[in-house]
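Of the protein chains in this complex, all but one are displayed in their positions.
And now, subunit A:
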Amino acid sequence: MAFLSILVSAILLLLLLPSRGSSAAAAAAFASGSAAIEEGGAGEEDFSEALLLKPLPDRKVLAHFHFETGAPETPSYGRHHRLFPKSIAQLVKKFHIQEMELSFTQGRWNYESWGGFEPIASSNAKPPGVELWAVFDVPPDDVDASWKNLTHSLSGLFCASINFLESSTAYAAPEWSFRPAPGSLRYGTLPREAVCTENLTPWLKLLPCRDKAGISSLMDRPSIYRGFYHSQRLRLRSVKTSSDGTHSSIILEQTLTVVLHPNIQKTSTVNYGENKLQPSWSMSSLFGRKIGGTCLLAKSSNVYLQLDWDLVRELKHLQNGNQELGVESIMEESFLSNPAFVLSDEPDKVINEVNSRSEGSSAILYEFSVRKHSDLGPFDLGFTWKTPIVWSCPQLPLRVSRFLMGSGNERGAIAISLRSTRVREGLTNAKAMGESCKLDVNVFQVVPWYIKVYFHTMKVFVDGKPIAVSDIIEKIHVSPSEDKVSPGVLEMILKLPCSVDSAGFTLEFDKGFLHIDEYPPDANQGFDIPPAVITFPNFHVKMHFGEDNSSKQSAVLSRFEDNIPVRSYTEVLLVPLTTPDFSMPYNVITITCTVFALYFGSLLNVLRRRVNEEERFLKSKDKRSSPLSRLLSKLSAKLGGKPVVTSQSSARSSSFISLKLILKIILVAGIAIAWQYFSE
């Protein structure tokens, strides 16, 4: 019966889907109806979409799509949802997911030129490949089972090989360093997963308008995959509302972060010594499309343009130099007379970050409402630079890089080096506190089992001086790897002095041997060590947007106001391991067979032979000569009785025969050669 009802509901859903997605008119009609419903109740499902654009210092543009769907606890629809994707809701219900994040990333986030100390970088800079972590609301014993089922479901849902995270060698259970969720958190990465449009399509399917209307219609596949960084993320939070745990409100946050280059063609006449003008861009030049309208199901649909606080500071300097306008002129509505850049459309609102930094300048966000701007025609926001400006993005407190040491197939070492960026606004007041100032660095590293890390070999260097490990580590948790069962996990908090210039630590490892089945298809490339996660618990990225309720309306801004610690990922490492020669199974088979043949042959020989018996046999055989020779001897005896002579003559005759034979063969061969020679 239950199965029948599910079937019926699935059919109903299937019938509903085309009317929602394919024809815009139908969608509009549907939406206008539902908008009326939405206004009615407070605990309704809602969807909001936003796009944040940000010029980057290295002539690139960051585009950050943010879609958020909320499904509050409502018993009214039963198992059905109006906006919220059913597959995700089922996932949450089935596996009791409290929190989950899945990201597909291609390319590397450039922490130095794209920033690291800001909300977007902190939550959207992800390691290459797939990263998945989930917190389950189940008893500790069932967490692993839930995780395994979840990976399989997600793998089917997103057309990716997430199911490889099922194996216990692929995931880890961090205790405290990744997130404070002891026991019920599982974490796994697949660094080699290729990300492509087949992963994007199922992700878009979760949106109520897919990419047919609204901001997501900008997602032209060639343009977004042409970028320097592409990270597609799905984040899920569920809050249990009822006491029995049957009802929970879920918030689904889908983001796509891309870094694009406005114009690809080369500027040949590079004049050295003077600053180059940043390339101007517009939505149509970045994506090749314009926004035709909003997704009518969306509660809010906004485009933001963010200017970093350092850029704002530079702009202020520029204005102070040019004319004695006030600092406020950027923020004012009359900004179109700005000396640095021109916007094609007038923003609806200028949101000013309430200052949290010491320098006295803060980031600015221009808000454009898509609904308003696409009334007259497709919305195409353009940004044109007028003056060359150089600025930098907010940097991480420490620049982290990880690399391999050593060479050869036997052993090596992992080294993580932390270098100060000298941009440490947050620390200036901390420094005033004196010598006791400490900078916490939280390191979380998962190492596959075939990289056998010796944790006792850890060496720590601060400012070029070796330091006893116990002096600098506040807290450490190590779970050594177990061959073919579980990976090695290292979690620790380093307490570095604030004045630290550079620090580094090394861990030595041995390279293990794999069984022949365990090699991946392209084993000769080497094996990946997943990136280490470095968190700075003392630093939090958080933006304040004043008292007005602008941030309450927009989901993306409220995410910016979340208090998240600064996090960064290191590079993926490639470790070459010894690999067998896969291309020659034939040789292996041949050698094995030969060895077996030799072994069994000699063994049988030894078992079967009896040396004494053989000798006796040989002796007896010699006594009784062969029948032929007996015959011959009889014959010779009959002829004249001189056996020696006959044997000699026979020997001579046999040698004579062989000589004759050889002569014949040589003659025939010679004739053949001569014939071949003259026939040409």
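Everything below uses one rule, namely that a contact is a pair of C-beta atoms (placed from the backbone, for glycine too) under 8 Å apart; a residue touches a chain by one contact, two chains touch by 3 or more; residues count from 1.
The criterion applied here is as follows: contacts and distances are computed from a predicted model.
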Problem - Protein name (UniProt record) of the chain left out of view, among "CCT-beta", "NADH-ubiquinone oxidoreductase chain 2", "Vacuolar protein sorting-associated protein 29" or "Glycosylphosphatidylinositol anchor attachment 1 protein" - result: "Glycosylphosphatidylinositol anchor attachment 1 protein"
Problem - Contact partner of the left-out chain, one of A:Q90, A:N320 or A:N524 - result: A:N524
Handout entry: Touch criterion as defined above, residue of A:V239, A:V390 or A:M405 at the omitted chain
Key = A:M405
Exercise for the section: By the contact definition given up top, give the residues of subunit A that touch the hidden chain. Expected result: 58, 106-108, 110, 128-129, 191, 226, 228, 230, 264, 266, 268, 270, 272, 401, 403-409, 415, 417, 419, 422, 459, 461, 463-466, 501-502, 504, 506, 522-526, 528, 571-576, 579, 583, 614-615, 618-619, 622-623, 673, 676-677, 680
